[in-house]
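Next up is a structure, given as structure tokens.
Let's turn to subunit A:
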Amino acid sequence: MLRSWTIGLLTACALAGPALAQATKDTLIVDLPGDVATMDPHVQWDTESYSVYRNIFDNLVTRDTSGKIVPQVATAWRYTDPTTIVFDLRTDITFSDGSKLTPADVVFSIKRITNPAFRSPQLSQFDQIIAADVTGPAQVTLRTKSPYPVLLAQLVKLSIVPQAVVEKLGDQAFNQQVLGSGPYVLKSWQRGVASTLEANPGYWRGAAPFKTVTFRAVPDIATRIADVRTGRADITRGLSPDDTASLKNERNLQVLSVATERVSHLFLNPAIGPTRDKRVRQAIAHAIDRDAIIAALMLGFPKRADVMLTEAAFGWVGDVPFWPYDPARAKALVKEAGAEGAEIPFLTSPAYDRRVNEAVQQMLGEVGLKVSFVMVDQPTFLRRRQGTPEEALNMAQGRWSCACQDADGVIFPLFRTGSQWAKFSNAEFDTAVDAARVTLDEKERLTHYRRAFTILRDEVAAVPLFQDAAIYLARRELKWTPTPNEAFFVFDMKWVP
Partner candidate 1 sequence: MTAPVLEVTDLAVHFPGRTGAPVRAVDGVSFAVAPGETLGLVGESGCGKSTVSNAVVGLVPPTRGSLRVMGTEMTGATRATKHDIRARVQMVFQDPVTSLNPRMSVGAAVGEPLLVRGLASGAALRARVSELLEEVGLRPEHAQRYPHQFSGGQRQRIVIARALALRPDLLVCDEPVSALDVSVRAQILNLLVELQQRRGMASLFVSHDLAVVRHVCDRVAVMYLGRLVELAPRDALFATPRHPYTRALLAAVPEPDPVAQRAKPRVPLAGEIPSPSNPPPGCTFHTRCPFATERCRQEVPAWRPLGESMVACHHAETLA
Partner candidate 2 sequence: MQPALIVENLSLALGRANLVDSVGFSVAPGEVLALVGESGCGKSVTAQAIMRLLAPALRQTGGRVLLAGQDITALPERAMRALRGQAMSMIFQEPQAALDPLATVGTHIAEALRRPLRDVRDQVLQMLAEVGISDPARRIDQYPFELSGGMCQRVMIACALISRPAVLLADEPTTALDVTIQAQILDLLRRLAAERRTAVVLITHDMGVVADIADRVAVMYAGRIAETGPTAQIFARPRHPYTSLLLASIPRLTDAPKSTLAVIEGRVPTPAEFGPGCRFASRCPLADDTCRAATPPLRDMADGRLSACFHAEQLP
Partner candidate 3 sequence: MRGISPGMALILLLLVAFIVAALAAPWIAPFDPLRQSLLMRLRPPGTTVAAGMYLLGTDDLGRDLLSRVLHGARASIAVAALSVSISLAFGTLLGLLAGWFRGWVAVAIMRSVDTMLSIPAILLAVLTVAVLGPSFLNLILVLGLTRWPRYTRVAYAQTLQVATLPYIRAAEMAGAGSARILWRHILPNIAGPLMVVATSEFGLMILFEAGLSFLGLGIQPPYPSWGSIMSVGRQYVERAWWLTVFPGACLFVLVLCVNLFGDWLRDRVDPRSQGR
């Protein structure tokens, strides 16, 4: 303990030297809003942790830049029956300590994350898997409780860890000194400060683009922008559209953006208060000028969304248009419902864009509905939003991501009767999403989802606003195309002089 203090003090005080950033182009410095919570990929999966350990591990399957699920550790897969799937694995992958990645490691990884005693927060994404077995020298077989169409999408997030190392070190120590088969190796991790990765020389997919990559924790966006401007960092994320306005002209910088798989939406509670009346919900839908919000507030970065899903996810349908902006109609509906001047409590937290909330408040005010904000911090927000309809209030903003890129991960938990998020209850909707959940046939599933989205639109269970944009600021020489899943896969970046 004492020793680490002393060392820390030395690092803090003694290392007066030039900024690290401009050293050589062998390095990449990334400013993240926070530090890695856990390096162990089976524990936390918050954006910061994921951004870092994603580069250290390989997954069973992955997505290409277009979002299609493609092989990684697995070369091919097939269903032998609706609940059993067989994966063929590569045999040429080694972990960075030189040991081979075997089917046993894959099975170990699945069993580890699904073991309730391990208390993985990600457990619910994998708990449909009830068995994993090595069924050949390069083959594993998984079985699910029931037909589970989202399995592959979930497996995209499953990192393969080396069984021998984990068992030797124990969970706590492994978290400190993770080791995987990915393009990078963890070199050092100063909690709360930075983590540094080094290229894995023997990576099976080829040489990594940077010798070292440093991820720094810089909570304040203004400071992160200053870091990139001064070259102290090469890339950062989390900019708001307004931040880009004065940066677009800077010669050394580039603003990168991509539409993510998150849909910003307004949840409407049909169980309580004035929003029980469908006409009031419809009025809200008509009152909100989504295009104005996107153009004026968000400077055109996000894409308008008509359903509660993005094109990047399976289940998206383009032929269920949402209610148009029509304030006159909205006013009339409010009047018809006798809800003029009705108070609409709006639950929100600092995690949601304040300006969108305030714009919505004004737009609803113009059609005769009085929005009042109830601000709570994020944990409380989550608790109340999942609590009783009274706790969840009449309205709230949401930015849903299941990271599985499938409609099942979005509208099922949000609207299916019995889910703690859902305050909406519709038997026909329930039938449709239940059916889609256990059907492997994509066409059939799509039909179910079209039905479900139509019901959501007609009942106005929510107002989809837009597909969120992820905005990055990078040095001009960095070449990278950001992906919708907000992953920071360094292997895909490179310097171009």
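A word on the picks: all candidates are chains of the complex that A comes from, given by their letters.
The rule we apply is simple: a contact is a pair of C-beta atoms (placed from the backbone, for glycine too) under 8 Å apart; a residue touches a chain by one contact, two chains touch by 3 or more; residues count from 1.
Here the structure is a predicted model, which is why all the values come from computation and not from measurement.
All listed chains 1, 2 or 3 share the complex with subunit A, though the touching one is 3. Interface of subunit A with candidate 3 (complex): residues 221-222, 240, 242-243, 245-246, 292-293, 296-297, 350, 354-355, 357-359, 361-362, 373-377, 379-380.
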